[in-house]
Structure formats: C-alpha cells, structure tokens
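With one protein chain removed, the remaining protein chains of the complex are shown where they sit.
Up next is subunit A:
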Amino acid sequence: MFTFILGVTSNWTKIPSPLFKKAVIVLIDALRDDFVFGSKGKQFMPYTTQLVEKGTCHSFIAEAKPPTVTMPRIKALMTGSIPGFIDVIMNLNSPALLEDNLIWQAKTAGKRIIFYGDDTWVKLFPKHFVEYDGTTSFFVSDYTEVDDNVTRHLDNVLKREDWDILILHYLGLDHIGHLTGPNSPLVGPKLYEMDNILKKIHTSLLSKEEESSLPNLLIVCGDHGMSETGSHGGSSEEEVQTPLLFISSAFEKRNGPLKQPELVQQTDLAATLAIGLGLPISRNNVGNIILSIIEGKPMREQLRFLHLNGFQLSRLLQENMPTYEKDPGFEHFKIAEKSHGNWIKLYLEGNNSEVLLNLGKKVLKQYLEALKILSSSLSKQVAQYDMYSMTVGTVIVLEVLLLLLLSMPKALSSRAEFEVPLSPPLFSLLFYLMCLMLCAVHVIVCTSAESLCYFCSISWLMAVGVMMLISALMCVILSAFGKMLENPKLPAKNPAVSNSSWSELDVLMLAGTVAHAVSLGASSFVEEEHQTWYFLINTLCLALCQEICRHYFLVKECDLQLSTAVKQNFEDIEETAQCRSVDIPSCDSKLGKVTSSGEFLKGSEKWMGLASPWIILICCRLLRSLNQTGVQWAHRPDFGHWLTSSEHKAVLSLLAAISLVMIFILVQRRCSLVSKIAMALGLLGVYSYRAAIGNVVFPWQQDSKDISKGIIEARFVYVFVLGIIFTGTKDLLKSQVISADCKTKSIGLWEVYSGLVLLAALLFRPHNLPVLVFCLLIQMIMTRCIWKPLKFDAAQITIMHYWFGQAFFYFQGNSNSIASVDISAGFVGLDNYVEIPAIFLTGFATYAGPLLWAIHLLCYLSSEVSRNSAAMGHGCFCYALICSVPVTVYIILVTGLRYHLFIWSVFSPKLLYEGVRVFITAAVCMFFTAMDQNPSQKIHD
C-alpha cells in the first residue's frame, strides 16, 4: 500500500492536460462591477447580461487589492501575487516583470500569445508575445482612438488559427472615468461598444469550436474599479470590486434564478487560468482555483487540481515562513492530502458507489478549507521590511529635525543667522569614531541578515557617504548642544523668544502643530486629514478675530489713557502700566468727541479689520463644500460634482468666466503693464482651452462641436506663463546684480507669483477655479487687514501661510489617497506622454495650493524687509521647521506601525505625499535663500 501511494504521488505533481483550447482575455480598464451586474449593465450591455443570466457563463465579483492602479493589477492578475506598494510609482515606467507569471509559463509551454492594448503589458512582458500592438495609456483625454487601435486587429485575428491566447486591454472606459466620472453620458456608449466586441469574440469562438475537441474560453475582467469621482488608486468599494466573467461552452447553461455573483479575489484568476490552460501555477501565486470553473470535471480531476494548487501554496508558505508547520492552513492541507490518498485507493479499487462520491465531496471541502486558510495566511504575510535601512533613514531625518530645533534660538534672532558649524566637528575625533562604529555595525548587520539590505544594493561610495552624513550630523548636533549649554542665557536676548508671554495665537499655533503631527498616527485622521486642517484654520481665524478686537478696542484705549494719564499725574504711572485692564466706557466718551476725517478713515480700517476674519471664514466654508474629500464623507454630494455634471455646463462656464475675471482683478494690481496684458491674454487662453476640450462652452456656440485636445490653446497659455515668469526673473536678477531698490525685487517676485497663478488656472479643472480666486482673495484680505496693521512677526506669518497652504491642498479636492491625483493635468498641451513635463505639471497641479501660499509668503516677507531686515531669514527657517516636524513624526510613526492593517491602503500613500512635499519644501527653501542673499549682504557691508 505504501509503495502504491508513492507511485501516485509522483504522478500528482505532473501537470494535467488543459481544459480549454483557446483563451481570450478581454481586460476592460476600470470596469466596475455595477457596469456589468448593475442597471448600467442591463441597459448598455445586453449581450453580456443575457450571457450572465442565461448563458454558459460563470460570473464573479473579483476583489482587487489596493493600490488599485493598472500596472500592479496586471501583475496581480498574471502572477497571482500581491504586488508591493512601490509599484504605484513604477506604474509610470514599468520595467520587465521578472517574477514567475502566467504569460511566461504559457510561452515556455509553446503557446502563442497575441496582445493588443495598453503598452504596459508590452513593457512588463517584452518578448513574450508573438504579435502585439501597444497603445499608450497616458493620453487620458482620448477615449476612442485607444480602443479603435485594439479593435481594428480583431477581425483579422479571429479569422486566424495561429494563436492560443489572445489578450485585449481596452483603455477607453478608464479614460472616460478620469475625464468625466462614472455617471458621464459617455460611459453608456462605451459599454455598448464593449458589449458588441464581446459578442463578436464569443460568436467567433463558438463557431470555431465544432471541429476541435476542447472548448474555448472567454474571460472578461476589469483591472480595478472606478470611484464616484472617476479615478482609482484607493481602497473604496467602488474602486476595488470588478466583474470577472468566464464564458465557455464547457459550462452548463444556467437555469434557475440568478444569484448574486460570488466574491472572489483578483489573484484567483492566475491559478484558475493556469489550470484551465494546463500550465504550472506560478510560483508566487497566493490565489485559489475558482471551483465553479472545474465543477464539470470528474471528481478525480477536481481533487487533483485542488491538490496542485494546495501543493504550490504550501511550498510558497514553506519558503516564506520558518514556522510553516504550525500554520493551520498547512495542517489542514496535510489532512486533506491524506484523505485524498484514501479516496484514490478506494477509487482504484473500483468502488464507484454513492459512498465514494460523498467521500470525494468531503475531501473537496477539506481542500477548499485548506486553500482558503493557506492563501489568507500568505496574503497576510507582509512584505519583508528592511528594518536596518529604515532605521538609517529615520535617524537621518531625526538628526536634521534636531539640528533645526537646536538652532532655533539663533536662527530667530535679529540677525537671522543659520550657520552650521561644519569644520570643527568634521575634524574631531568623535566624527571618525562614529564613522568607524557605523561601518562596523553595517558589516555586522549585513553579514548576519540573510536578505540583502538596501545599502548593500547601492554603490559602495554612496553607502559610505550616508554613514559620513549621519556621523557628521551627529557631531554638529552635539557641538550645537554644547554651545547652547555654554551660554544658556543667549536665547533670552533674542527678541523673538524674549516675549515671554505667549499670546493665545502662539499657544494655538503650537498646539495645532503638535496635535496635527500626533494625529497622523491614527488611520482615520490620515484619511480625514482635511478635517484637521479646516478645523485648525477656522480656529486660527477666530483667534485672529480676538486678536484684532484686542488691537482695535483695547490697545488704542490703553494708548490714549496712557497719554492722558501721563499728563494728569505722574504718580499713577504704575497703574497705567497695567493698561490692558482699562475699561472702555470712561475712555469711550472721551474718544467719541475727537472725531475727524482721519478718525473716520481709521474707523473704516477698523471695521474692515473686524470683518475680515469672518469673510475668510465664509470663504473657507464655501470652499469646503466645493470638493468633498477624504473617505468617510466622500460620497456626500458636493458643489464640484454638481458643476461637472453635463446638465450644468452653462453654470460651470459662467462660474469659470467669473473666476478668471476675478483672478485677473486680484493679480493685476501689483503687476507691470506688460504682465497685465500678458495675464489677460493668458486667462483668455485658459478659457478657450477649456472650451476646446469641451469642459465649458462659449455663449455663441450652442451645439457641442467636436472635442479636440486643445493643444494650440494650451501652448498659447504656456507662452504667456513663461513670458511672465521670465519678466519676473529678469527683475529679480536685476535687483540682485545691480542691487537696485527693494521695489524692483518685490515686483519681480509678484510677477513670478502671478505666472504661477496663471499656470495653476490652466491646470485646474474649471470647477476648481474658485479655489484659486479665494486663495488670492484671502491672501489679499489677510495682508491688508490683518498682517500689516497688526504687525505679526515673521514666524507667526509663516505658520499661518503654512496652515492655509495645507488647507488649500485639500480645498483643491486632494486627499491622502492616490486616487485623487488628477493625472490629466500632466497632459495639458502635450501631444503624448513626455515624462518630465508630465510629472512636473501633475506635481504642480496637485501641490498648487501649498506652493502658491509659500510663494506668497516670500512676496509678503520681501515687502516686510524694510520693517524687519531678518524677516526673510526667519520665514525660511520657520517654513523649513514647520514642514519638517510632521514629516519626521510621520516617518517614525509609520516605522512603528508597519504591521498595521491599513499600512498599504492608508499610511503608505500618505508617506508618498509627504515625500513629494519634502521635495517641494526643499525647492521653496532654496528659492527663499536665493532671494535672501542680497539684503543680508547689504547689511553686512
């Protein structure tokens, strides 16, 4: 008996013969489950619906794992594994897939594969297809040509016999989603087109079947869904659930009532398809065979397929988990294997009764259970973290933050010097000792760990550089710390710190910064970060309101009383020193009588000042209802959606036109005449660009004309953007080189700023143009009525700018999920995908809010230089500090939370956003320092 089982075992791992002859995979990008199974499917996909309801078809809802972006999804479909998060970035430029995958297996088995569609496939599988035609997926505003490029090959291919697998990847639906969302009128016709294609393929496959012995298989699937805004990348239900249809004459016709499609994993396709085509299951697959597909086969074969799947999964478990034998899935599998052996014995004995069938069903159940547990424990098996490299990165970030914090008293002093004492620590003994120690640690860690760390994979010199950087930073921190200890009284001398009494505003700013940084540890607060910022800027406005009240009502009375009191008697000086405790009524009567025209002007300024926080609050409330972001309340209707729906095109056009006019009015006041004209023409160009691509309409053009890509109009605007920025830079250079007056410089800065505003106006979707208007409006009100009269210091102003910048990031409709990145901004005025401009434009459009506020800070501080010569230095330092605090805290938090359930869906995308923000902050600070060079030199001279 023993030998008998052994004999069977050798047979078991052999690959069984295929179940299907030909397979056609139709992948429709961003096909959401309700596009097939919902009301849209019934309306626009009649053939498919009929197949699902009555035909020879098995339908499922396949669940994709986030990030729901095309390239990782293709990987998941073809390898059955769960790709890492870094693939989101690779999505833009994918290298060839080296992992074991279905396509490679099919090619080695001598299958001929033809592919038409998204060229990501061609990049992933470069030499695998006998015939292919890749269409680029990056030009999102095109949704007909991408699909026609696929369909035009279809008639020819379907006639031919020289292929085994045909893969079609249709991109049009995804592009429609990105452009106009899932409820757009364009979706219906596209689904109908897809339905016709499916019908064509299916009938052709059926007609060929008669001669051949094996049936053909048609698979329809989506790589990911589509959120209510039309994008994808996140983990909401709409983005994750995609339909998966297996259509073949091998299946029995469905009779009886239609059931709700079963939920499966997207990774299950790879294993199922491998079995169906008689190929080995790929090595890293974590999916299970979908049982319904092999249901028609005899029990013996079914069990064999399941065993193959289980065998592969348990081997993968063995490789990944040292304690695999204790895993419940593995134990289940061993039990199932044993009962399988018993069943085979009975079977071979010729026992063919009811008992055998029931026993077989029991074994089947055992296998399914084992597979389920195995694949779930494999999916849970998180990626191997390279703890060593993570620690190194965290240490560097922490050291930089510590350095910034330590040099705070010095950098905020009146001279605003931020000098890193580099040379003495570099030559100290400590530095060399640190280097030596780190080298030793590196060698020990890298030789003891079995997996390679990141530092071993980069070049040798770089690794040494990193180590030197760490130790140098350490030494600099130590020396700075030592200096602080030497003269601890130094901070007290500084005007910025010496104001020992903290106002409510300072307390709020500190508390807000700390609270925000800490809140990043909770996944909900990361998802709903916009709420934090809206809350904070609201409170900031109220605190400002209180500050203004105090300024206009109390301080003035106090001055007045001071002067009168001094006149009256000198003894009372002590009492008047506590001038804040003065009550109003006695002074009010005195004040009221001394009215003049000048007083009246003051009065209007006062009322403007008092009203301005409320105006800003109302603006923020309006902006908040424009774009609903986040996760929990993202489904709530918002004004932006209302505007973008096609019925409200006229309103949107009007709003866009008004916004553009407002932008012009708000920006032009400080520009030179040439820039004013350029600005006006540029804004006109923006409108005509939006009209050309069909977002808005001109009043004279009633019928919707055919939509173009608007390349000429967009480039027309680019010319003006570059022109304005160029004039601005020229002025800046002039002021820098000839050291002309400050006025040239601030005009130059403002021109650069207005150029960026124009660029943002071009890249923003038309319904977001009010965000830009309100941004400019709030900046103007703040400058005129709050900052200038109340004479805040540079640090406070910087923090306010930073907070508003953050809030505007979310007012734009951004969130901490990858899904909200508007990649269509990267294609404005470009014919096809050009990497560098596309990345630059997308990045600018996404971070326009924080960037515009940062540049405005620069403009404001440069105009303040006359009052406080160190303003620019303070501003730059505070900006760097305030930006680096949340990043540092977040990096530490994420390192600690790396086994959190939401690490890939919530924390990692946020980390990506923070990373990009660090780059932008660095760029802004560099610009700051470049602008700051000149006056500081002047002071020194």
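Quick note on the criterion: contacts are C-beta pairs under 8 Å (C-beta built on N, C-alpha and C of every residue); 3 or more make two chains touch, one makes a residue touch a chain; residues count from 1.
Here is the rule we go by: contacts and distances are computed from a predicted model.
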| item | value |
| --- | --- |
| Options "protein-serine/threonine phosphatase", "VPS9 domain-containing protein", "RNA polymerase II transcription factor B subunit 3" or "Phosphatidylinositol glycan anchor biosynthesis class F": UniProt name of the undisplayed chain | "Phosphatidylinositol glycan anchor biosynthesis class F" |
| Hidden-chain contact residue, picked from the options A:524, A:668, A:869 or A:895 | A:524 |
| Chain not shown: contacting residue from A:50, A:538, A:645 or A:868 | A:538 |
| Identified contact with the non-displayed chain, of A:192, A:311, A:347 or A:553 | A:553 |
| Omitted-chain contact residue, chosen from A:620, A:759 or A:841 | A:620 |
| Subunit A, residues in touch with the chain not shown (by the definition above) | 522-525, 527-528, 531-532, 534-535, 538-539, 542, 550, 553-554, 578, 580-581, 583-585, 588, 617-618, 620-621, 624-625, 630, 632 |
